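Here the complex is missing one protein chain, while the rest keep their positions.
So, chain A:
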Amino acid sequence: MTYILDDYAILSPLRYRNNWLKLAIVTFGILAGVSSSSPFVPFTIALCMSFATIFFGKVPPKFYFKILAVPAGFVLVSIVIIAFFFGEGANLFEFDIFGYTLGVSSQGLNMALLILARTISGMSCLFFLSLTTPMIELFAVLKAAKLPDSFVEIAMMMYRYIFVFLDVAMGIRYAQTVRLGYRDFKTSFRSMVMLGTNLFIRSWEQGEKLYLSMNSRCYDGKMIMYDEKRPVKMPEMLLTGAYFAIVLVVFWLTRGISFI
């Protein structure tokens, strides 16, 4: 049904590296990508992050490119609109529909390409995080960020129950499919309703059971987590430093340069 990137993160060889270092790499990449003024910076970031994810993170390249195409539908439609509507100046090419002239200016096209590059770089940074760091490692980070206890708690329990319910949902869906429950539109709608209802009722009952079981084990609204200390090693430090330096140099060299 859906692939969960967390599955890959748990098996990742980069899982046991320092969480803060990984977060710093990702935050730096995302911020540099989003504030870049030329498509070269996002391109560099995307290249480095994809390399790190595939080479160090041992993610199958085929799977990696498949998930990189997830935003394609939304991004392509949006950048076409941006190319046509954004920017001023002489049109590179234009055509008439219903008496309106639609044209693409060089400024609009540049913006569209820049946005495309930024999205690819942002997604590759995000993938680096989600394919190398399982959520369980990030809860300690959320706690250290001084978010309210109840928030972290609920996030944690939600994480656990997402997998329980996905399992239930997949089981029900499978059972419905083999009974021709998704034969045509009408039956699939009916099956969908039954699936949703059962899921809701089951989640509710599960929640009540969870409360009882946690209460009987002296739950007082706080769960203590083990936050393992993982010092940053020298090679990691050097590699990260080199990556930051390359991105900053590209950032500085290509200020305001565009393709067209």
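By our rule, a residue touches a chain if its C-beta (ideal position, glycine included) is under 8 Å from a C-beta of that chain, and two chains touch if they have at least 3 such contacts; residues count from 1.
Note that in this section contacts and distances are computed from a predicted model.
Chemist: What is the missing chain called in its UniProt entry, if the choices are "3-keto-5-aminohexanoate cleavage protein", "ABC transporter ATP-binding protein", "Putative cobalt transport protein CbiM" or "Cation:proton antiporter"?
Modeler: Cross-referencing UniProt, the chain left out corresponds to "Putative cobalt transport protein CbiM".
Chemist: Using the document's definition of touch, tell me which of A:Tyr16, A:Phe55, A:Tyr174 or A:Phe189 contacts the absent chain.
Modeler: Answer from the full complex: A:Phe189 touches the omitted chain.
Chemist: Which chain A residues would touch the chain omitted from the figure, given the whole complex?
Modeler: Within chain A, the residues that touch the unshown chain are 1-6, 30-31, 33-35, 42, 67, 70-71, 74-75, 77-78, 81-82, 84-88, 105, 107-108, 111, 115, 118-123, 125-127, 129-130, 135, 138, 148, 150-151, 153-162, 164-166, 169, 173, 182, 185, 188-189, 192-197, 199-201, 203-204, 206-208, 210-211, 214-215, 221.
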